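My questions all concern the structure below.
Note that this complex is displayed minus one protein chain, with the remaining chains in position.
Naming follows writing order (A, B and C), and every chain is counted from residue 1.
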Amino acid sequence: MTQSYTLGFSCPDQPGIVHSVSSFIVDIGGNITESRQFEDRENELFFMRVEFDVKASIDVEEINQKFSLIADSYSMNWRLANSDKRERVLIMVSKYEHCLNDLLFRHRSGSLLVDIPVIVSNHRDLEEMANWYGIPFVHISHEKGKAEAENQLRKVIAENKVDLIVLARYMQILSGDFCDDFAGKIINIHHSFLPSFKGAKPYHQAHQRGVKVIGATAHYVTRELDEGPIIEQEVARVDHSNTPDQLASVGRDVEAQALARAVAWHAQHRVFLSGQRTIVFR
Amino acid sequence: MTQSYTLGFSCPDQPGIVHSVSSFIVDIGGNITESRQFEDRENELFFMRVEFDVKASIDVEEINQKFSLIADSYSMNWRLANSDKRERVLIMVSKYEHCLNDLLFRHRSGSLLVDIPVIVSNHRDLEEMANWYGIPFVHISHEKGKAEAENQLRKVIAENKVDLIVLARYMQILSGDFCDDFAGKIINIHHSFLPSFKGAKPYHQAHQRGVKVIGATAHYVTRELDEGPIIEQEVARVDHSNTPDQLASVGRDVEAQALARAVAWHAQHRVFLSGQRTIVFR
Amino acid sequence: MTQSYTLGFSCPDQPGIVHSVSSFIVDIGGNITESRQFEDRENELFFMRVEFDVKASIDVEEINQKFSLIADSYSMNWRLANSDKRERVLIMVSKYEHCLNDLLFRHRSGSLLVDIPVIVSNHRDLEEMANWYGIPFVHISHEKGKAEAENQLRKVIAENKVDLIVLARYMQILSGDFCDDFAGKIINIHHSFLPSFKGAKPYHQAHQRGVKVIGATAHYVTRELDEGPIIEQEVARVDHSNTPDQLASVGRDVEAQALARAVAWHAQHRVFLSGQRTIVFR
Partner (left out) sequence: MTQSYTLGFSCPDQPGIVHSVSSFIVDIGGNITESRQFEDRENELFFMRVEFDVKASIDVEEINQKFSLIADSYSMNWRLANSDKRERVLIMVSKYEHCLNDLLFRHRSGSLLVDIPVIVSNHRDLEEMANWYGIPFVHISHEKGKAEAENQLRKVIAENKVDLIVLARYMQILSGDFCDDFAGKIINIHHSFLPSFKGAKPYHQAHQRGVKVIGATAHYVTRELDEGPIIEQEVARVDHSNTPDQLASVGRDVEAQALARAVAWHAQHRVFLSGQRTIVFR
């Protein structure tokens, strides 16, 4: 019986890192099954993601302890995860259902391997869909203000041991403090090809500008609206005959695809942050 | 023996336009071979492009005269062209050669059906390429200022009976007056997916922002830099490992493709202006 | 009050067709809102689709009668439909749910404007999904043979006044007679980029051949398996690391998109048959 682990880290670049990591894996009797590296020469940083199998008898604590020595010596920002352990994803929505439906369908059909313990919304419109997919639905009203709503949200996050928050066309802006507290743990889908058409009504903006290709952008959420690190973008061709509503209709497919990929890659620990940019070991 | 004509027009929308146009074509013994219409409901405008064959014995002047009555009655902005008459295209370049090479190669191999009477540049770097393709090359220095340079350019345009000016990575900004005088007759290729990354060094901007898809935009030139009506856009996938130079390398293909299509469509009278947007009957 | 109609026809090519059609529309006081033509020079055929508005007081029978005179004189194969009348679509499935879910979701969210009176399956797996979307589900067993099953199917078709049958990953082969009787009225999604990888297990075939791009093909069903006229194809990039299962996972998105577009275009009478090929006025 073997157990599979996923190790990811970034650290200042220097010779010998891969060797130290592979030595460690050999030492614990492991076998590398997938490995990716990236040397960011501009920022002199090294990123690595490696999956390996070890005998199930070896304890995760033991592995963690052993690797922490290497991690310290290279000043790594690191994370070791049992590959079979699913990320716990909280999905936030408002009234648009296409991204939620897409994520829930992929989840149910087994192509998106995460746990979805709860769906949160500031409206009740999508409660029925959540019910049908068998996912608990929590309505958090914004009537008493953003602060109170975020307090409730923090409770739901804690109670459900949430690893990742996905804004699947959630129409409220999170507070700066909330964004900071969950940095790198909130993925949003913006319905434009960022940095084009930030803010409201991007399909109307796109129509007015007369673009010939529209897009959607999945990105980590930061204090600056629509400025967070981009994880994935998808595009589709349009033409002069498309009304803003038709752009939105074409865009729904594109949004759902970009978001689903971003969530899957994050859940598999394939996404690394490097300042305002992401490294994605697809 | 038949002769083929291309008729294009826009006018305020009202019932009976297609019927009047088809009546006219039947009256002159013509046969419609291709036809496209677009009703812009937002602006209550109607656009139409129609190709038809008539007996070669009928004179273009006669056709023009007859159609002008219809055109007047519908307040059309119109143009009738002999389909075999090639647009005369002046290409402007600086030092980058990929778009020039692409246009000249398509021209020589017969896939871009235009005449290219002259290439103008503010540098001498691409003179050799122009020579090899057998196209006259005119060097217009900017040492005596933009006004003097544009005067020379206007002379070259007049002498060569130029219909269309193509800025194939031309690195000077044309004056507002020049842009106005040749409105709808200058196509530029911008090396980004507009409206993202206007202005200088778009590939560096794209790298810094960490986008996952880059693009290029062919558009008509107006006084406002990189704000003119978009004719065509093309995109390519990139990832975190691409340096700005690699983005530029990938981008060169995308630029050449978008520009070549825009020039071909314009030359076939497939592009219509509607405010800040274009109607493209591909 | 106006009523919108969609007229589509094909006929031997000759001068004056567009004029006759536009005359007819003027005569009944109509206004053309969208129009497309295609002249198939190879086969000397002319195809046209035109949408027009007329006063609601004019009867459809009257319009039909008047147009039939023109249609006869040009030997047209034609169809006039009230643009608001929705096609009645029967969806057939087996066990795979992604295409069904995609169609039902688009239907429910209003982006696919058809009626779906009934879902038919040779299995019971997707009954629950049909129920949730509120669509009647009919199980037709193949235990008593294909002939008996098709008899039942024909009854369901008749009872539900079905205009179009969509095989959304239906895993049974229809009889030649059935294909003939519903020629041009059955759309299938094949999970490969036809004509590559006909028949069974195309993703396994694609994996074995080591292709770098996979695809899906929506086509009309004919007696010859996977040989019917192609309506739409969509593709996605893959690489050496993808197992057949992963190809299938990527492919599910591509299948759903190609099928949804084909059904929408058919329902809007945008698809015309020309021998083994289709004309699609997108």
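In this text, a contact is a pair of C-beta atoms (placed from the backbone, for glycine too) under 8 Å apart; a residue touches a chain by one contact, two chains touch by 3 or more.
Worth saying up front: this structure is predicted, and the values here are computed from it rather than measured.
Novice: Tell me which of C:24, C:38, C:137 or C:203 is the one touching the absent chain.
Specialist: Final answer for the missing-chain contact: C:38.
Novice: Would you write out the residues of subunit B that touch the absent chain, in ascending order?
Specialist: 97-98, 101, 105, 109, 111, 132, 249, 252-253, 257
Novice: Over the whole complex, note the residues of subunit C touching the chain we left out.
Specialist: 38, 42, 193-197, 208-213, 215, 229-235, 239-241, 243, 274, 276-280, 282
Novice: Tell me where the left-out chain touches subunit A, residue by residue.
Specialist: 15-19, 22-23, 25-26, 29-37, 39
Assume only the chains that are shown with their structure count from here on.
Novice: Chain adjacency by touch: line, ring, star, complete or other shape?
Specialist: Drawn as a graph, the chains make a fully connected set, so complete.
Novice: Taking each chain's centre as its mean C-alpha position, how far apart are subunit A and subunit B in Å?
Specialist: Those two chain centres are 42 Å apart.
Novice: What are the residue numbers in subunit C that touch two or more other chains?
Specialist: Where subunit C is concerned, no single residue meets two or more other chains.
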